[in-house]
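Every protein chain except one is present and positioned as in the full complex.
Naming follows writing order (A, B, C, D and E), and every chain is counted from residue 1.
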Amino acid sequence: MPIVRVEMWEGRTHAQKAELARVITEAVVTIAHTTPEATIIIFEDIAKSNWATGGTLASDTTA
Amino acid sequence: MPIVRVEMWEGRTHAQKAELARVITEAVVTIAHTTPEATIIIFEDIAKSNWATGGTLASDTTA
Amino acid sequence: MPIVRVEMWEGRTHAQKAELARVITEAVVTIAHTTPEATIIIFEDIAKSNWATGGTLASDTTA
Amino acid sequence: MPIVRVEMWEGRTHAQKAELARVITEAVVTIAHTTPEATIIIFEDIAKSNWATGGTLASDTTA
Amino acid sequence: MPIVRVEMWEGRTHAQKAELARVITEAVVTIAHTTPEATIIIFEDIAKSNWATGGTLASDTTA
Partner (left out) sequence: MPIVRVEMWEGRTHAQKAELARVITEAVVTIAHTTPEATIIIFEDIAKSNWATGGTLASDTTA
């Protein structure tokens, strides 16, 4: 029944998400004692133009 | 003032969302004693490539 | 696989949540064509001191 | 370490988001005593066809 | 109709939240052109034992 939500900047590949889903599910199952079938992983791709730190949108940051 | 957030795989039609909004709002108003105007429903369409159960992305699952 | 999240001010009874879970699940199953077992409903109770509209915390609102 | 999530109907410009990120970060830093670098602002654009109040999707509302 | 969600470590006072609600609502209304009544601010207090950066729970971090 765990729900894991992963928010990252867009640009991760399908292969990276597949690998993350596999490894995080394994960690949750092993450590929190649940089943893979009960574990949901949701990825949310955030555009850099929708994410700010330091008061500045990441899409506006140089370097 | 209730906020209801519905996450589903993408592919639901506009008519399905309109019907869900109507019925869920009615349920919340009747059961939780609030008003339709104070009830917000937000739909989030999740791509199958962003959703995993059993450690596998739904877009990679056969059958 | 739908996940429905219901945020309301704290104070709803267990019976109200049970009834909401039953009715919303039924609506989602019927309208969005999924199964009850695949439908997750999560309630979040928000204290009035953590909720503002009109720029004022609900716990500070008179009337 | 504060995370601020702003959900609005789509249509806000980049300039509006940049200004919101700047002002909200400043408010959080000043009032909650943290640093700009530790403050994350995430914007989520919600389509009117995914948002209902009064039991009706905003995209179906006239006037 | 904007919903702003502020996640912070627990420990902020009621006065700090009231001031944040006031200032953030004002910013959203002015910059995004909406009304105070349509602007919802929700605060979520996160325990340090439920928050990790660098792979370590904040409650376990020294200094």
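What we mean here is this: contacts are C-beta pairs under 8 Å (C-beta built on N, C-alpha and C of every residue); 3 or more make two chains touch, one makes a residue touch a chain.
Just so you know, these numbers come straight off a predicted model, no measurement behind them.
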So which shown chains sit in contact with the chain we cannot see? A, C, D, E
Contacts of subunit E with the missing chain: which residues? 7, 46, 49-57, 59-60
Touching residues on subunit C - with respect to the absent chain: 14, 17-18, 21-22, 25-26, 36-37, 39-45
Of the residues in subunit A, which ones touch the absent chain? 1-9, 12, 16, 19-20, 23-24, 27-28, 31-32, 34, 51, 53, 58
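Basically, only the chains that are shown with their structure count from here on.
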Whole-Å gap between the CA centroids of subunit D and subunit E: 12
Hunt down the residues of subunit D that sit against at least two other chains at once, touch-wise. 7, 51, 53
Make each chain a node and each touching pair an edge, then name the shape: line, ring, star, complete, other. other
Checked against the stated definition, the touching pairs are A-B, A-C, A-D, B-C, B-D, B-E, C-E, D-E
